[in-house]
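A protein chain is absent from this complex, but the other protein chains hold their places.
Moving on, here comes chain A:
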Amino acid sequence: MIIAEGKPLVEVAGLIKDAKKVLVVGCGGCVTVCLAGGEKETGILAAELRLLRKKEGNPLETVEVTLTRQCDPEYVEMLNKYVTDDVDVIVSLACGVGVQFLAERYNKWVVPALNTKFAGGTVAHGVWEERCGLCGECILYKTGGICPIIRCSKSILNGPCGGSQGGKCEVNPETPCAWQLIYDRMQALGKLELLMEIQPPKDWSKSRDGGPRKVVREDVTIDG
């Protein structure tokens, strides 16, 4: 899923400082699971913003809505009745995708309440880790199911570099060296020789370097 975390309250407050009424929109997708932008967090953020503004003697009106998903126009439409003329700003607690879908749909100033971090998963309660670099061409079959693109701090395809010591990455002693993990796994699976194959330079045009990407599934598109 997409992992996000809330921006500091004062930062969000600064983004809406001129607004009298804001629509605070949560998302029922990934950010609900990673406890950053679901219904609960949306309610808390709205309450905190109101409280802060009350203290400042400049009261704020908030309306809170949590959509099933902000990254889907079908659900975004559900917001229509709340986007009234007197709403000055829409605060989105979705990932960057949701923020943009709202901005595309409504002629309103839309601001993000979260920082979108990465594609990852839950490793312990309250702890999420990055696992996928969204490079557009999966090579996990070459590396024993461990991604060097995102888990190696240098995205090395023929690792490990000289900074791997004691199983840790030189960049952070708490970060496991992805190539040590790959080595251990390949050895355990009896496939160490596969690592002797020289991996050629990657085709980054399939990653973000090729510009915004698009996936089209013609078998499910509905021709207008």
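Going forward, contacts are C-beta pairs under 8 Å (C-beta built on N, C-alpha and C of every residue); 3 or more make two chains touch, one makes a residue touch a chain; residues count from 1.
As a convention for this text, contacts and distances are computed from a predicted model.
J.: Can you pick, from "phosphoenolpyruvate--glycerone phosphotransferase", "ABC-2 type transporter transmembrane domain-containing protein", "Methylenetetrahydrofolate reductase" or "Tryptophan synthase beta chain", the UniProt protein name of the chain not displayed?
T.: The UniProt record for the chain left out of view names it "Methylenetetrahydrofolate reductase".
J.: Could you tell me which of A:70, A:92, A:116 or A:180 touches the chain that is not displayed?
T.: A:180
J.: Out of A:47, A:78 or A:171, which is the one that touches the chain we can't see?
T.: The one listed residue touching the chain not shown is A:171.
J.: When the complex is taken as a whole, what residues of chain A touch the one chain not shown?
T.: Residues 153-167, 170-171, 177, 180, 183-184, 192, 195-196, 198-202, 204 of chain A touch the chain absent from view.
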